[in-house]
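Since the structure comes first, as structure tokens, the remarks are kept for the end.
What you see is the complex with one protein chain gone and the rest in place.
After this line comes chain A, so read on.
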Amino acid sequence: MVVIDATGRPPMASGAVPRPLRSRNPLDHGVPTGREEAWRFTPLRRLRGLLAGPDADGKVSVTVSAPAGVAVEQLDAADPRIGRVLTPADRVAAFAMARAGGATAVTIPAEAALAEPVIVHLHGESPRTAAGAAAGVAYGHLSIEVGPFASATVVLDHTGSATYAGNVEVYVGHGASLTFVSLQDWDAGAVHVGAHAYSIGRDAKLRSFTVTLGGDLVRLNPTVEYRGPGGDAELNGVFFTDAGQHQEHRLLVTHTPRSCRSRVTYKGALRGDAAHSVWIGDVLIEADALDTDTYELNRNLVLTDGARADSVPNLEILTGEIVGAGHASATGRFDDEALFYLQSRGIPPAEARRLVVHGFFAEVIDRIQVVEVRDRIMATVAGRLGETPADDSAEALAGAGPAGA
């Protein structure tokens, strides 16, 4: 076993990437108590009953705008395309599949080269209670297929409010190239639990961006599998976790065929009391996955006291014949010296903070080629940084003066 670890520590729980039970039947999945590895970070009561699979009483509308040539259709529950990529690994995903009553399918034909992105707008229309909590439960299922040798960009844009269990299956054809953005820009109070399953064809490329900004609780579970050699998956993520928000990203990349590549880069900023982010990066390199090349990274920027970032990379390697495998995880505070440096050049404190956070996220966000989406993310982050009082350290810098003369 060859383990290369950029953090200098042995991988946590080495040899223990979990193999969850996979089944479409919700009842095959136990009811979590909160002690399970997969659920130990999640505040279960804030799932608002999704674990019990209540009947839908809310709505998330799905609107697709797609360039000509792209097929958009409604699949009924028996359609074989449902479940082709995703077999649920937990109760919520299984309930979502069972209760969604079909799926919205987007199909990009073989060899198409889309000049414009496909935009899937998912809007939570559930009324909010007086307490500000999203009341309505909604289920959804999306099936996205990119034909062989096609190239496309698909954007999922989640807005509004709901208690939403939504699955996404993404089937990338051989030799195809997909840029996939999932933007969680929910109103405060929304709950979103989602399984995002990607299947990468031979010599295909996926470049995904998972951007979580809003909601009360967001728990996403991106998984990648490869159907042939030469597959390349870049999983990028950005999250901004504000006071009281729980944002959880649990990734699992399984290298089964040989000569595939994966890169995971997640960056998060946290701010305010009880802001909680969770990043789990599981990578499994199976025995036949020779020449695998994988690296995963999570960096978190804690902007104030009271916020908590959990970060657990996990690497299991069953063959030594690989190109490279590594991971790194680091969580740090706002760099007061960086803020001082910028301010000493005349830049006001609020702008200095924006620059530092922008710089922190730039590595990931600048890779998003969809300009409108990129600008919206940066504007949202800038707006959130500007809207509340600065944290203590920045205040100290802004008001630095004599303590008494």
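As a working rule, contacts are C-beta pairs under 8 Å (C-beta built on N, C-alpha and C of every residue); 3 or more make two chains touch, one makes a residue touch a chain; residues count from 1.
Here, contacts and distances are computed from a predicted model.
A.B. asks: As a check of understanding, state which of "Ion-translocating oxidoreductase complex subunit C", "Sulfate transport system permease protein CysT", "Sugar ABC transporter ATP-binding protein" or "Fe-S cluster assembly ATPase SufC" is the UniProt name of the chain not shown.
C.D. replies: "Fe-S cluster assembly ATPase SufC"
A.B. asks: Of the residues listed, A:28, A:57, A:305 or A:335, which one is in contact with the missing chain?
C.D. replies: A:335
A.B. asks: Just checking the interface: what residues of chain A touch the absent partner chain?
C.D. replies: Against the left-out chain, chain A lists 335-338, 340-349, 351-352, 355-356, 358-363, 396-405.
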